[in-house]
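If you scroll down you'll find the structure; I have some questions about it.
Removed: one protein chain of the complex. Kept in place: all other protein chains.
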Amino acid sequence: MLKKLHLSTGKEGFYDVTNAVRHVLREYNVSSGICVVFCPHTTAGMTINEDADPDVTRDLMLAMGDTFHDRSDFRHAEGNSHAHWKSMMTGSSVTVIIDKGELVLGTWQGIYFVEYDGPRQRSYYVKIIEEI
Amino acid sequence: MLKKLHLSTGKEGFYDVTNAVRHVLREYNVSSGICVVFCPHTTAGMTINEDADPDVTRDLMLAMGDTFHDRSDFRHAEGNSHAHWKSMMTGSSVTVIIDKGELVLGTWQGIYFVEYDGPRQRSYYVKIIEEI
Partner (left out) sequence: MLKKLHLSTGKEGFYDVTNAVRHVLREYNVSSGICVVFCPHTTAGMTINEDADPDVTRDLMLAMGDTFHDRSDFRHAEGNSHAHWKSMMTGSSVTVIIDKGELVLGTWQGIYFVEYDGPRQRSYYVKIIEEI
């Protein structure tokens, strides 16, 4: 059970994909297992954080930008090494537990695709491993 | 095979849950597979690091606090955006291999629940996917 999904991003930002992942779960009608949400890009990432107050992800992007900043001694000719760095710090995938047909997430948790070098046409994968 | 476990945390700290995870493994009598240890909170995380010298996690918490610090330009009204940031940097889950009925961990590795915004009553999940 593998699904490739798509999104269009802005310059940078946290894109909440929780409902898109839930939709895949329902489509495959899986009761129990795990779900891997994977980002196939090297200047973006996947993370889980608060999805209630949008100021949280706004603060996170602000902090990421200042701490993992561009440097004059970076050599990568494309000039986006800081976006690769943020991608590494964020991680390329998240793994979420599936139980009773639902994602097991905390009250405040949402799954985010995080763009650090847009705007771009991006994709991500939802892979479900069902527990037999 | 899914287990929800609980712990009471202090203001901040690394809580070694390795033996608790091993206990779940034995309870379910799993020989081979993987184990996902998942934190359902957005101001805490899960990581793997040294569990021999307690000065290591003491140093890690010190370094995390200074680098991923609070900022006057954070907007999130609850005032704990730096804890959300540390949570994002730490990660929401770890995946550990199971072989011959044991967790496959290195000599110095332990699994930690990391609190960044306590004291709180916290929980975490241990999900086992058995290899058939």
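Going in written order, the chains are labelled A and B, and every chain counts its residues from 1.
The rule is simple: a contact is a pair of C-beta atoms (placed from the backbone, for glycine too) under 8 Å apart; a residue touches a chain by one contact, two chains touch by 3 or more.
Owing to the predicted nature of the structure, the values given are computational and were not obtained by experimental measurement.
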*Quick one: which of B:Leu2, B:Val17, B:Ile48 or B:Val126 touches the chain that's been left out?*
B:Ile48
*Which chain A residues touch the hidden chain?*
1-2, 36, 38-42, 67-68, 71, 73-78, 81-82, 84-85, 87-89, 91-93, 95, 125, 127, 129-130, 132
*Write the list of chain B residues that the hidden chain touches.*
32-34, 47-50, 53, 55-56, 58-60, 62-64, 67, 89-91, 94-97, 99, 104-109, 129, 131-132
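Rule of thumb we're sticking to: only the chains that are shown with their structure count from here on.
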_So the centre of each chain is just the mean of its C-alpha atoms; given that, what is the distance between chain A and chain B in Å?_
19
